[in-house]
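Reviewing the structure listed below.
Left out: one protein chain. Kept in place: all the others.
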Amino acid sequence: MSDEIKSAPVLWTGDHYNEGIGRDDIFDKLREECGVFGVFGHPDAAGLSYYGLHALQHRGEESAGICTVDSKDGGKFNYFRDMGLVKEVFTKDRLDVLSGDRSIGHVRYSTSGESQLNNAQPLIFRYRDGDLAVATNGNIVNAPEIRRELEMSGSIFQTSSDTEVIAHLIARSSKDFVTAAKEALQRIVGGFAFLIMTNDKLLVASDPHGLRPLAMGRLGDSYVFSSETCAFETIGAEYVRDVQPGELLILDESGLQVDRYATIERRATCAMEYIYFARPDSDINGINIHSARKRMGQQLAIESFMDADIVTGVPDSSISAAIGYAEQTGIPYELGLIKNKYTGRTFIQPSQELREKGVKMKLSAVRKVVEGKRVVMIDDSIVRGTTSRRIVNLLREAGATEVHVRITSPPFKNPCYYGIDTPDRKELIASFRTVEEICKEINADSLAFLSDEGFVDSVGGNEGAYNRGMCLACFDNDYPTPVNEESDKSCSC
Amino acid sequence: MSDEIKSAPVLWTGDHYNEGIGRDDIFDKLREECGVFGVFGHPDAAGLSYYGLHALQHRGEESAGICTVDSKDGGKFNYFRDMGLVKEVFTKDRLDVLSGDRSIGHVRYSTSGESQLNNAQPLIFRYRDGDLAVATNGNIVNAPEIRRELEMSGSIFQTSSDTEVIAHLIARSSKDFVTAAKEALQRIVGGFAFLIMTNDKLLVASDPHGLRPLAMGRLGDSYVFSSETCAFETIGAEYVRDVQPGELLILDESGLQVDRYATIERRATCAMEYIYFARPDSDINGINIHSARKRMGQQLAIESFMDADIVTGVPDSSISAAIGYAEQTGIPYELGLIKNKYTGRTFIQPSQELREKGVKMKLSAVRKVVEGKRVVMIDDSIVRGTTSRRIVNLLREAGATEVHVRITSPPFKNPCYYGIDTPDRKELIASFRTVEEICKEINADSLAFLSDEGFVDSVGGNEGAYNRGMCLACFDNDYPTPVNEESDKSCSC
Amino acid sequence: MSDEIKSAPVLWTGDHYNEGIGRDDIFDKLREECGVFGVFGHPDAAGLSYYGLHALQHRGEESAGICTVDSKDGGKFNYFRDMGLVKEVFTKDRLDVLSGDRSIGHVRYSTSGESQLNNAQPLIFRYRDGDLAVATNGNIVNAPEIRRELEMSGSIFQTSSDTEVIAHLIARSSKDFVTAAKEALQRIVGGFAFLIMTNDKLLVASDPHGLRPLAMGRLGDSYVFSSETCAFETIGAEYVRDVQPGELLILDESGLQVDRYATIERRATCAMEYIYFARPDSDINGINIHSARKRMGQQLAIESFMDADIVTGVPDSSISAAIGYAEQTGIPYELGLIKNKYTGRTFIQPSQELREKGVKMKLSAVRKVVEGKRVVMIDDSIVRGTTSRRIVNLLREAGATEVHVRITSPPFKNPCYYGIDTPDRKELIASFRTVEEICKEINADSLAFLSDEGFVDSVGGNEGAYNRGMCLACFDNDYPTPVNEESDKSCSC
Partner (left out) sequence: MSDEIKSAPVLWTGDHYNEGIGRDDIFDKLREECGVFGVFGHPDAAGLSYYGLHALQHRGEESAGICTVDSKDGGKFNYFRDMGLVKEVFTKDRLDVLSGDRSIGHVRYSTSGESQLNNAQPLIFRYRDGDLAVATNGNIVNAPEIRRELEMSGSIFQTSSDTEVIAHLIARSSKDFVTAAKEALQRIVGGFAFLIMTNDKLLVASDPHGLRPLAMGRLGDSYVFSSETCAFETIGAEYVRDVQPGELLILDESGLQVDRYATIERRATCAMEYIYFARPDSDINGINIHSARKRMGQQLAIESFMDADIVTGVPDSSISAAIGYAEQTGIPYELGLIKNKYTGRTFIQPSQELREKGVKMKLSAVRKVVEGKRVVMIDDSIVRGTTSRRIVNLLREAGATEVHVRITSPPFKNPCYYGIDTPDRKELIASFRTVEEICKEINADSLAFLSDEGFVDSVGGNEGAYNRGMCLACFDNDYPTPVNEESDKSCSC
């Protein structure tokens, strides 16, 4: 597909660099895959979306967009989207023009090589019955087939985003809009949360296994929808419930109507949301993320206790677990690693010479804290192993005498097809190395992963459900939908 | 259609203001309607396009875009487009990424209410056979019907630009690409210059009457195409010939192939290109614009001589004609009106108070030159009459004792359907007022327009052709294609 | 004094808002007061300064500047400074132009109403012997008198910064540069760290009581100087020692010469650096900040234990102390409050309506964690009390049944004259309210401050020194230099 140049090509290189602690790390960190936020029935839908998307910023730092509909003005669409953080994309002037009482918004991470402005969501289309806006979090496994089929019958696409297929499927149908949308949702396979808006309706849908999180809240008389509940706290809304697998919520002038387009088979919420992606103050399926992570740390202490002088966590995602490990063991939690909070997309990369001399832009070890100490270092996952090796070495260079690595998840062995940007299986170190080999490769004194059972019980909830209602495919290769190695892995959003 | 907010909404208000000499004038000036520039076979296609589009900047100041294809890299597409001038949109970094030896580029004016980034061209599509890029200057009269027809059979549109229909027509065809393109061109009616690029071909087409200018040039072994020949001088290319009405040029690895999709009926090049739109250093159909305008001024002196102390022209388009009038009559040409060359999109509007006090941002009369003088003021056209009245008043306030207005075109009475943004007929002052009434309304001492014959002969060339091969519909209501008052007037580009 | 408009006036309003959790809070948080960073003898002095200043960014987010000297190019000065973060002010292009092997750099917070670009440091002057650049952290108590005296004898000032007096004092002297600098340093009274650079020398000085931190490091053959040691870790430099009170280090082509301009009387390092300002991974006088804060939390648990269900800290400065409290008491540390890491200067303020509805931009309570819980909330200080009340209320609104506030410092009763932006005494709540009254005012169930002794011992080090070598004037009114209520409080940098 064609490459539209991103807004500021030079800067985005810096971005990638900053994602890890070195250039190689750009492929060694799982990438969060978009967040969606919807409003129905609030006079300042755009304002709410701005603060809501800001709370979801960690799910996508590359682009942001909001589309509003003014139900008092004949359902007129207004929208804006651009590359950048929410606070960069939306100035006061731009927000003021986005009048309307309904809206869908989106923040997006790019997958490699596809940093394209015209992939920024919400995507906007004009079809037979008017305007159509779509915002997605997740991935459609069978999008390439559907897309090819549509192209062969004369459809043209303007984005490389698979989200565009849902609009085409709806436009091609001769049925009424809601029926067309249901049939379109039934055609697609994958893990996704959809917000679809027309001049007179807002549709909210979750995939049949509830792979990607999506919650409903209320703010006075209005409804709000968000990938994570943390956005509700930010805007002062009240959490109502999670959108259920296979559900289709239809909101229009007659209010909220709860429908389904698929029967619920097996709930399979993405485990990595609990481990790494979601904000610690969010709840998914009623489970608070921080608390779940703390329990993972405690469980690690039970499963693979290692005595040491201090426990430290890799910021930010593993702090909660490190505190859990410390509480469980009585080993003091210390700030052995620190992240510079000011780094970001526009940072200048150090020259090769300065990097070799030890210039660190993002993560440093705290010498005074780790020097002469045996350290238990908690991290959330090991993808290729390069980041872990670097962090272990940072600790050693700062004087740690021993570094014992404890991972709050089982070994990551299998690629994700549901919206997480993972490398190919052959690059996932746990798919071809034993724990001992990995330990050696990352230069640790010992290494342990959380067991599948330990992990599942740490998260808790959903008593009796298979894997407590989570998808553990990246650990156990048990995918809730048909996939094969050729299936589309790239995020649809 | 939905409104995407333009990049910098506040600023563009200022833009409109600056188009004339006062806010009311935003509707009282014809708007130029886009320029296209193509390259085939040059290793720095993007660089050439940058300088070529810069030379066409006067044809569209709102947005700019370039799409390149690298024939050595499997026909990969690269593109960038944004709101702003060519020099603002393309930084060195962005240009460097646009590698390739083929390209199409575009500069665009907006029509009211449609300042949308996603209408910026070239438009890029993905269809069955790969990528497709389209850049247009002009208008498709029957686009709304075709669009409706396509929507009813399930097509979705991402822009409000009618140019999108040509891509859909091509994608829907089951024939080979060139045949599909020819059939698509045969379906559409209007005045247009098209550049269409795929992964392996560049197509260049002019409408069956040659309404919009399009010229071919050579630079070494490469071909270049431009809305105006001034771009050839800028890049050091040699002018070859104008693209002929109904012609379809096909460029691919086997070179240039000249074809047609329509028989030539009646050449009807837009008269306003000669009068107002084109740069004075351009040639259309072999006629230099500056020289044509000078002859219009001379002809005005012959048809409606008025003695006076000085002759002055409204900058920039009427300077050549004013000099022609002065040469013909012996009345000295003087700089009675001056335009500030630094005004532009980002200028802050004067407050109401300052405007009332006389703050002028763009055009001033030169008191020392006009004070106590009888002035012949040459202008190119009168649309609603408001701008003319203001300029006449500027001269009077600066002390002119008499102001005689001479217009280098016949009265503008009929809207254009071929890519010029004109108001409705009922707002065109010449359609409902006599010359005497207009003279009174614009506060002039005398007023004369050029006759149809005088105008046609001033331009010259094309001996024997009807109206010397020009469309004079805006003056004589004789449209070269079927149109009716409901036909689409808005520019397709 | 005159007001130069800051670069982007509208945006900075947002900045202030973001400093706290509401608009009122802009006066309820101590402001960090600048950081300095110097390099001597490294070929990429500007590059090192960029990463060094980035590590000191928390000490000043308003403006940044770097001045370099190229000792190989006759001591030529190059400099750049602007409003904004280090990463915003310095692009690659700008950094590349700052050639040289010596440099001084600065990050700066503004004091209210003085957001002026021309106060951005380093300040650059031209005097009799060439160029002079000065970067300061701290405040000169007697600057107004000296300034008035200089003005009366004909000096003109270009900034409102008191730092300018040091340059005038040096320029007015008829002695050699080093002697002039020593005499100038002897004239001024206050708390400060100075970096002074000429075409051939770099001077480094700390005030006679060592009020503001300043450390020396080595990177290969070059010397580096930094307000905090965290910058050394970032650039891979080795910590050597803290610059001593009254010391004057002179660096030139003959190397480093250690001198003094004042006898050391009483070391009095600012206590608030340990409590609030410094980064947790920095060491001051050999004490790690994180560890000191953790001990403060432990000491709080000893001095004023309160049983509860969870302990939480106000991010970011009080997290370490909260963990200390938790470790000491066995009460679990939980993430009860969370800060959005993406907020910053350019954020749009919520409308009055949205704020009333509960939109929170920066700090939220985590409902799932605090609901139904008795909470011990650790914070670093109470200035006016408004911020504390808001945070307590956030916790209560999220369902906390009890909120017990523990402060890691003694009551803040007296203004600082040494470079911290504090309100007048009459606005410091602890100066006119009892602990019980404050407890009521901030709506807490209980409130306790750390005792002076407890605080001093938590920091530790400096056995036998008065207050272990710290200035506690803001708590105990015992200022190490003469001051009176009329003395200049505003930061000199």
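All chains are identified by letter, namely A, B and C, in their written order; residue positions are counted from 1 within each chain.
Definition applied: a contact is a pair of C-beta atoms (placed from the backbone, for glycine too) under 8 Å apart; a residue touches a chain by one contact, two chains touch by 3 or more.
On a predicted model such as this, the values are computed, not experimentally measured, just so you know.
> For the chain that's been dropped from view, list the shown partners it touches.
Answer for the hidden chain's contacts among shown chains: B, C.
> Check the options C:Phe157, C:Phe305 or C:Tyr466 and report the residue that touches the missing chain.
Here the residue in touch with the unshown chain is C:Phe157.
> Touching the hidden chain in the complete assembly: which of B:Cys34, B:Cys67, B:Leu85 or B:Val375 does that?
Checking the options B:Cys34, B:Cys67, B:Leu85 or B:Val375, the one contacting the hidden chain is B:Leu85.
> Looking at the whole complex, which of B:Ile264, B:Leu335 or B:Ala465 touches the chain that is not displayed?
For the chain that is not drawn, the touching residue is B:Leu335.
> Taking the entire complex into account, which one of B:Arg212, B:Arg279 or B:Arg396 touches the absent chain?
B:Arg279
> Sort through B:Gln244, B:Ser364 or B:Asn393 and give me the one touching the missing partner chain.
Only one of B:Gln244, B:Ser364 or B:Asn393 touches the chain omitted from view, namely B:Ser364.
> In the whole complex, not just what's shown, which of C:Leu132, C:Ile289, C:Ile310 or C:Val483 touches the removed chain?
Here the residue in touch with the unshown chain is C:Leu132.
> Mind pulling the chain B residues that touch the left-out chain?
Where chain B meets the chain not shown: residues 10, 44, 47-48, 50-51, 54-55, 57-58, 85-88, 90-92, 95, 219-220, 230, 233-236, 279-281, 283, 288, 290-291, 294, 316, 320, 323, 326-327, 332-335, 338, 340-344, 346-348, 350-351, 353-354, 357-361, 364-369, 398.
> Since one chain has been left out of the picture, which residues of chain C touch it in the full complex?
The list for chain C reads 1-5, 8-10, 67, 76-80, 93-94, 97-98, 118, 123-128, 131-133, 151-152, 154-158, 160, 167-168, 171-173.
One rule holds for everything that comes next: only the chains that are shown with their structure count from here on.
> So what shape is it, when you link every pair of chains that touch: line, ring, star, complete or other?
Contact map by chain: line.
> What pair of chains is linked by the most C-beta contacts?
Highest contact count belongs to chains A-C.
> On a C-alpha centroid basis, what's the spacing between chain A and chain B, in Å?
It comes to 47 Å between the two C-alpha centres.
> Measuring centre to centre with CA averages, how many angstrom lie between chain B and chain C?
59
> In whole angstrom, what separates the CA-based centres of chain A and chain C?
Each chain reduced to its C-alpha mean, chain A and chain C end up 36 Å apart.
> Which chain B residues sit where two or more other chains touch them?
In chain B, nothing touches at least two other chains.
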